[in-house]
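Below you'll find the structure I mean.
Excluded from the complex is one protein chain; the other protein chains are retained at their positions.
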Amino acid sequence: MTFKEDKKMPIIPIIEVKNLLKKFDIRQGISKIISKSNGNNVFAVNGVTFKIQKGKTIGLIGESGCGKTTLGRCILRLQEPTSGKIYFKGNDITKLNEDKLKRFRRSNQIIFQDPYASLNPRQTVKQIVSLPLKIHEGLSIKQSHSRVENILHRVGLQSTQMQSYPHQFSGGQRQRIGIARSLILNPEFVVCDEPVSALDVSIQAQILELLIELKEDFSLTYFFISHDISVVGYIADYIMVMYLGEIVESGTKNNIINNPKHPYTKALIAAVPRVDGISKKKRNKLKFDPPSPLYPPPGCKFQTRCSEVMKTCKTVVPENFKLEGDHYVACHLYS
Amino acid sequence: MLITRSDVLDEGQSIFVKNLHDFVRDRLAFASSLIVLFFFLLALFAPLIAPHDPYDTDLMRRLQPPFWLDGGEISYFLGCDALGRDILSRLIFGSRISISIGLAVVFISVSIGTIAGLIAGYKKGVADILISRLCDILLGFPYLIFAIGLMAMMGAGFKNIILALAYKEWVEPCRVVRGETLAAREMEYVEAAKSLGASSKWIMFKEILPNILSPLIVVSTFRMAYVIITEASLSFLGIGVQPPTASWGAMVSDGREFIYDAWWISTFPGFAILILVLSINVGSQGLRDAFDPRFHR
Partner (left out) sequence: MEKFQHNQNPILSIKNLRTQFPTRQGLVCAVDGVNLEVNRGESLGVVGESGSGKSVTFLSVMGLIRQPGKIVSGSIIFDGQEIIGLPDADYRQLRGKSIAMTMQDALTALNPALTVGSQIVETILNHDKSFFQSPGSYRRAKEQAIEIMRLVSIPDAHIRFQEYPHQFSGGMRQRIMIATALACRPKLLIADEPTTALDVTIQEQILDLIDGMKKSLGMSVVIISHDIGVVAQNCEKIAIMYAGQVIEIGPSKSVIHKPKHPYTSGLLRSIPNLSKLDQRITPIKGNMPNPINPPGHCRFLERCSLPIESCKSPIKMYHFGNSRSVRCVHNGIGL
């Protein structure tokens, strides 16, 4: 599926993913040789295909265990995909050597979820933020001083804080340090892995607005992963919905939030507590828990919880059906 | 948000400095480390402190008792041994042996062990298998017998003792570092460094190593005590430092035949070993309590 610029000729997407597969073998040691592989694999990412156009924010939503974090990591080659292809500006980066991978990293960054764990507790802010400059431009900490200062100002911190250690900052400030580190080299594509989920509500808004500003200033493209649907609904241009390693629906923000088609998406959107939706409507709520990722059902993976399940769903895996506009659904109801 | 006692770090303090403060506040541990420091200084300034030449024999003073017993004199404070040499002076010079061997072995073994542990823990795969199996094999040999065997092959002598002990000694720091590295490599800041394009070498030595220094310091100090005892044992058995060099272990051995009549020849070096090793142990427990985050009250 493509998220095209309206009416323009299709240009090379900044990121393209084809049939990306990532499986984890849960067997340890000797049982890897002895036991059979069936029922021992978790297909965290199960054949995902999409394109991301430059300058857009693509949101990825889904519940825990759906594979969204793994997908984000695989795109950046922080985890090695089992199979499939990833393209950056048209170039195949799936199997790059170390040198080229390092150059890839310069333009493709990640902002982590946990502001407490993603900063080395034994390094000062200056050391942390100047690390990319040392790796890619060979600059010493002294030489990086002014650029570190600039980026810190840009994210709302002061130069006096450069000699401090992470533990002296609040969660929101630490997240700003992490953002400064990721952006000091002016990357093009940034994966935001739940960047505000670990923060207090009043600080979330600050960081979200900061991310939006920085996207404008640095001409960034965001891949925004979050389990918080309201946040994704706010910041994303396009949204993809993931369930058990597969993308079940994708489309513009408006389509997904206000006009969801896949039964899972519908249930997800409806389950979000609304501040002003005080009266709860009676509707079909999702029963049961998701099936074990080790033994997914054949056919459509959502069949065990779907209120509109049909006979085909139990045997045939649904394809991606195109609805009008940029709206795609993987559901037999729309074939 | 329940706040525990030693939760909050002061402004501007690095974790290392805060741990140091905690260590100093533990009075028993701090006192022990002062005792160890005392022995260090003894070893360092031995020629200036010792009242007599440790090699100076005087058969007139053979088996002379310490000054508070009949026949003793105050200038030969703790008495003399079978060759009339001043025990106190030999004790002071003996500390040189124990401490220098202790330091040298620990320094070499920790350096090797750390590098091996980092590589095994971070790179995993073949390197890990090789290093871990090597550790397992070396651990299979009983410590003292292994050392004796090596000494028998290489011959006695100061340098050879250090080598013989270091041969197995690196295994313990290696295991500690490997374990800590296995845990540290999963930390998000390591992933962050990777995402920035940092090389493995950088990650191992600049990201992981500073964070595992605490348990490393603790294991090094604990092992030093062990090394000192082993050196004393080797010398006691006669295959360590050779006479006439004064070594506490050898002194204990020398006094064996006189244990009923001239008990001071064995007893004082024995006490010296006891006090030094005990102080190192208590001090390093205090270090562990202060530096190892898992042990925080």
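In order of appearance the chains are A and B, and numbering begins at 1 in each one.
The working rule: a contact is a pair of C-beta atoms (placed from the backbone, for glycine too) under 8 Å apart; a residue touches a chain by one contact, two chains touch by 3 or more.
Computed from a prediction, not measured in an experiment: that's the story for all the values here.
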Per the touch definition above, residue among A:272, A:294 or A:310 touching the missing chain: A:272
Option from A:172, A:187 or A:318 whose C-beta touches the chain left out: A:172
Given A:83, A:186, A:254 or A:335, the one touching the chain that is not displayed: A:254
Among A:98, A:216 or A:289, residue touching the chain not depicted: A:289
Given A:71, A:192, A:231 or A:313, the one touching the chain that is not displayed: A:231
Chain A residues touching the omitted chain (full complex): 63-64, 170, 172-173, 200-206, 208-209, 227, 229-231, 233-235, 253-254, 257-258, 267-269, 271-278, 280, 285-286, 288-289
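Note that in this section only the chains that are shown with their structure count from here on.
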Geometric centre distance via CA averages, chain B-chain A, whole Å: 50
Contact set on chain B toward chain A in their complex: 9, 11-16, 187-189, 191-199, 202, 207, 210-211
Residues of chain A touching chain B in the complex: 76, 78, 101-102, 105-106, 109-110, 112, 114, 117-123, 131-132, 135-136, 163-165, 167-168, 178, 181
